[in-house]
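Of the protein chains in this complex, one is absent; all others appear in place.
Letters A and B mark the chains as written, and numbering starts fresh at 1 in each.
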Amino acid sequence: MSTKSLIYVSFLPEIILGAFALLIMCVDPFLKKREKVFSTIISIFAIVVAFISNLLFLSRDASLITFNGMIYFDFYSNLLRGLFLLIGFLVSLFAFKYIEREDLFPGEFSSLLLFALIGMDLMAISANLIMTFIGLEILSMSTYILAGFKRKNLKSNESALKYFILGGVSSAILLYGISFLYGFTGTLSYRGIANVLSKGSGFIGSPLLFLGMGMILVGFGFKIALAPFHVWTPDVYEGAPTVVSGFMSVGPKAAGYAALLRIVFQIFPFTLPLWRELFVYSAILTMLIGNLGAIIQKNVKRLLGYSSIAHAGYMLLGIIAADVMGMSGIIFYLFAYLFMNLGAFGVISIFEGKGEKFVTIDDYRGIGFKYPQLTFPLSIFLLSLAGIPLTAGFVGKFVLFGAALMENHMGLVLIAILASLISVYYYLKVIVYMFMKSPIIEGEEIEVRYSGVALFSVLVCAFFVLYLGLFPSYLLNLSKEAVVFLGI
Amino acid sequence: MEILIYIFAILSVLFAINMLIQKKMINVALSLLGCMVSIAVLFIYLYATFVGMLQLIVYAGSVMVLFLIIITLLDPFGKIKYTFTSRLWTFFVSIIGLIFGLLLYVIYGSEKKVEAINSSHFSIKALSDRLFTIYLLPFEVISILILVGIIGSIYFGKKNLTDGDEDENNA
Partner (left out) sequence: MKITPDFFIYLSMVLFSIGLIGVLVRRNLIVIFMFIELMLNAVNLSFIAYSYKLGQVDGQIYVFFVMVLAAVEVAVGLGLIMLIYRNKKSLDVDEINIMKN
């Protein structure tokens, strides 16, 4: 392949996604109400095509930088892009019925989802901080709009607003940090900054550098909901449309971690000892707040919101360990988390019914044996989130905790295990309500209407949760191969 | 010349502080406008002529007009609450003051080397050279951000024109 075509190949999936998003916007106005589903189908098709093009042009042994030092073309990019496209695929499948039921606009939804995927891709593949920042903003802006997608619903409005204001402030802080880093090193490319920093050891202690990096970490901490910056999470997840909450709980988190891994290990590897302490405190706080907060929740979406904070904390252990095992553990956990959390949100979006009426745990009383095709997958997802053996969540936690243990973070691992023991309580509570409590006598009962597509995607998620739990080695090897490109 | 820059710098801070204490929305907006114009003058002094002009056109022109339109549409002269007297205020100011002090200390401690400045580095030609070669991809990709913004503002802004909304009203 010539170098010129190689340049475009490195960016091909994003070009495909963008082109199809534009196509949707051109086609959608001409569709009648009945035919609006067509735009969702186009978006699914676009994601599949992008996935195939990603598979066709793998770069398994070389790391290239294309577009004048803007984009990495390596296996890490390929793998993470595959992860993001999977997220997009499953979310669009769940959105199929949901959009119709809630009378939303499929055209806007699917094109915004595709744009959000482009933003996520850019965060994972970029080789320059300004590119990362643009990706982050495309992702966040699309997510703000998706969070407020139910225009008449006050909760949805509020959720979008909270996300927007906090996101705006955090991106301003991130930018300010980037400007300090630029002033300090005179460049924003990952390699350039790393070169400047590796030259003089005198730089490491410099407070200005520390400040710039700290502000960048604060900006990313907002996106992945790390502890001091997590306050927005439960409210935003509760108010947003359920499918969008599912997307928000995995999408920005995965993209944030993808970018954070690159930044921490490609730009600041020399300064890692400085950060480890801070990361440790943040991880402890995140895990405890997430799990303790989830215990008292009555609303299932809110409960999963708190639990997603806790899971961000577990993943931080991989960065603290800072070796191949820890980082491949993060990527594996992102995959596992994608299937279990999206699956759980998918089932919730089916159960809640029109207008999101049934979202408290009490509504789930006694539905266990009525709808086994949905409750059994939901139980699998919840058990996996709790980290019960034979599921993907267990393997992910095992790898992450093991990596941290090998780097002698005994206390941290103990706290993490304690936190996941706490989490067993509230996940099991939902299962107990479903299978062992008697159904409500008065009042409305959950009435399930679902499409074959939604059931199919729930079953796919459940299958992968079990598959990754039983045979994790293939994906683990792939992630190990990918993180080598981060150059540890 | 330099004295003018000091004046504009002080003006920008004064405008910003004025934003904090004004009670009417329209006054806050006008203070922001003043602050932006003062900053544009500083840009031009720092050889960023083109960016300074953009600052005037984009911020002072379009962004402020958007703000003013919204304010006049909603509630132009209504007074707004703010927690000026509460303990919250002192708390935040002291926290931010602490951070600010730290920042000052940090910058003051850092190296103070000013390289010889060659103004031809900052010509519009040099800028567009870099923008359309090295930064071509970000320049193209950021159009997606604008597109997302357009979709978003239309989506939030449009009234009940579509069938989707009517159904929601009937339900």
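Going forward, a contact is a pair of C-beta atoms (placed from the backbone, for glycine too) under 8 Å apart; a residue touches a chain by one contact, two chains touch by 3 or more.
From a predicted model like this one, the values you see are computed outputs, not experimental measurements.
Colleague: For the chain that is not shown, enumerate the shown chains it touches in the whole assembly.
Modeller: A, B
Colleague: Could you please point out the chain A residues that touch the chain left off the display?
Modeller: These residues touch the chain not displayed: 130, 133-134, 137, 141, 144-145, 148, 151-152, 154-155, 157-161, 164-165, 168-169, 171-172, 175-176, 178-180, 182-183, 186-188, 234-235, 238-239, 296.
Colleague: Pick out the residues on chain B that sit against the missing chain.
Modeller: Interface with the chain not displayed, on the chain B side: 2, 5-6, 9, 12-13, 16-17, 19-20, 25, 28-29, 32, 35-36, 39, 42-43, 45-48, 50-51, 54-55, 58-59, 62-63, 66-67, 70-71, 73-75, 80-84, 88-89, 92-93, 96-97, 99-100, 103-104, 107, 112, 114-118, 121-122, 126-127, 130-131, 135, 138-139, 142, 145-146, 148-150, 152-157.
Basically, only the chains that are shown with their structure count from here on.
Colleague: Using mean CA coordinates as chain centres, what's the chain A-chain B distance in Å?
Modeller: One centre to the other, that is 30 Å.
Colleague: Touching residues of chain B toward chain A in the complex: what are they?
Modeller: Per the touch definition, chain B meets chain A at residues 103, 105-107, 109-110, 133-138, 141-142, 144-145, 147-149, 151-152, 155-156, 162-165, 167-168, 171.
Colleague: If we count contacts the way the header does, which residues on chain A are in touch with chain B in the complex?
Modeller: Within the complex, chain A contacts chain B at residues 11, 18, 25, 33, 67-71, 103-105, 108, 111-112, 115, 118-119, 122, 128, 130-131, 134-135, 137-138, 141-142, 144-145, 148-149, 151-152, 206-208, 211, 355.
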